[in-house]
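Only a single protein chain was left out; the remaining protein chains are all shown in position.
What follows is chain A.
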Amino acid sequence: MTPESPVAYDLECRSLTKSFDDFVAVQSIDLAIPAGSFFSILGPSGCGKTTLLRMMAGFVRPTSGDILIKGRSVLDVPPNKRPVNMVFQHLALFPMMSVAENIGYGLRRRGVPREDIARRVEEALVRVGLPGSGGKRISQISGGQKQRVAIARCLVLDPDVLLLDEPLGALDLKLREHMKVELKKLQHEFGTTFVYITHDQSEALVMSDRVAVMNAGRFEQVGTAQDLYYRPATAFVAAFVGESNKWRGKVETADAGRLTVLTEDGVRIAGSGEAALAAGATVDVFVRPEAVALSRDAAGIASMANRMDGAVASVLFNGAASRVLIKAGAAQAEIDVALPQTGEFNDLAPGQPIHFGWSDAQTTCFRAG
C-alpha cells in the first residue's frame, strides 16, 4: 500500500473478475470501502451485483483478482470464517427457530456461553427496536420485523462488513420508504461498514455515502449520490440515475468542452461535454426535468443558453414531483419539465403556449456508443 494512503479500508477488491464458462458476469472490479461507511452498488437486474457480493461473502470463487478485508486477502478463507455477514435477498431466516434462536445462531457457533448469548441477543433486539420479541416464531412477525431480525442476526456477530442483497425488494412501497431511513440509522448506530446492492436508485441515493453504478459486469462510476446525479461520468449513468430528457445529435462546434449540437429533430442545443469531443461526433444529450425553467413570455428565460417555446401537452400532477409535458420544435417531440412548486404555474392546462429554457452547463453530452 502506498504511504500516502493512511485511510483504513474495511473492504477492497482488486481487478476482481468472475466468468461463468465464456460469460463474464463481473469484470475487473476495483473498489475500496473506508471503515464505517455505507457503500451501495446500483445496477439493473442481471448486471452481476449478486455475483460480486457472493464473491465477497465467499460463496463464489473469483476467476481472478483479489478481495481484502482490513488489508488481508480472504480468498482462501471459507465463508464461515470470513469476518463478513450477509443479509440474503429473501432474508433466509431459519423457520424452525424462534427469533432469539435465529439471532443466537452465530454466537452458538462461536461457543459463546449460554447466558452471554441470551444477554447479547436481547441487546441486539433492543437495538433494532424489537425488545422482548425473542420468543416469537419467524412466521409470527411482520415483513419489516423480519428485516430487522435478519440484520440483528448478522450485527450481533460484529462483522467487519455487512453485505446486503436487495433486502427491501420484497416489501411494499410504504414499508420500503420507512426501512430505508431505518437501515441508514442502524448503520450509523452500529458503525459497521455496509455494502448494499440494489436496482432501486432511490434506495442507493438516499442511504449511501458512496454509490457505484454497475452495468454489464463493470463499474461505470463510483461517487457520492450528488456526483452521480449532477456529474454523471457516462451516458449509462446519466440515463440510469434520475430522469432525463434525451436527444441524439451531431456536434456542430466544439470549444474545449462547450458544444453546440444539432439534434436529429433539428433542434440546436448548447451543452457541455468532455474536451475530446470534436465537431462531427455523434452524441447523446441529457437534460434533467428540473433543470428546465418555465416562463409565460420569452423575456423570462432570456438569460438561458437554450430557449424554446411550445404548447403544454399534459400536466402530470404528483404533488411535489409534478411534471409538465411540452410539445415543442418542428418534430413536436415531448419534453419533460418539472413543475415548479411556487404556485406560479398551477393553472397550466393542455394547449397553453409556454416558453422554457435551460443552461448549457446543465446539458450533458456523451459520445454515443
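Keep this in mind: a contact is a pair of C-beta atoms (placed from the backbone, for glycine too) under 8 Å apart; a residue touches a chain by one contact, two chains touch by 3 or more; residues count from 1.
Methods note: contacts and distances are computed from a predicted model.
K.L.:
Quick one: find the hidden chain's UniProt protein name among "Spermidine/putrescine transport system permease protein", "Tryptophan synthase beta chain", "Amino acid/amide ABC transporter membrane protein 2, HAAT family" or "1,2-phenylacetyl-CoA epoxidase subunit B".
P.N.:
Matching the unshown chain against "Spermidine/putrescine transport system permease protein", "Tryptophan synthase beta chain", "Amino acid/amide ABC transporter membrane protein 2, HAAT family" or "1,2-phenylacetyl-CoA epoxidase subunit B" yields "Spermidine/putrescine transport system permease protein".
K.L.:
Would you mind spotting which of A:Gln27, A:Ser40 or A:Asn85 touches the chain that isn't drawn?
P.N.:
A:Asn85
K.L.:
Give the residue, chosen from A:Lys49, A:Arg153, A:Lys180 or A:Arg210, that touches the chain omitted from the document.
P.N.:
A:Arg153
K.L.:
Could you please point out the chain A residues that touch the chain left off the display?
P.N.:
57-59, 78-81, 85-86, 88-90, 92, 94-97, 105-106, 109-110, 153-154, 157
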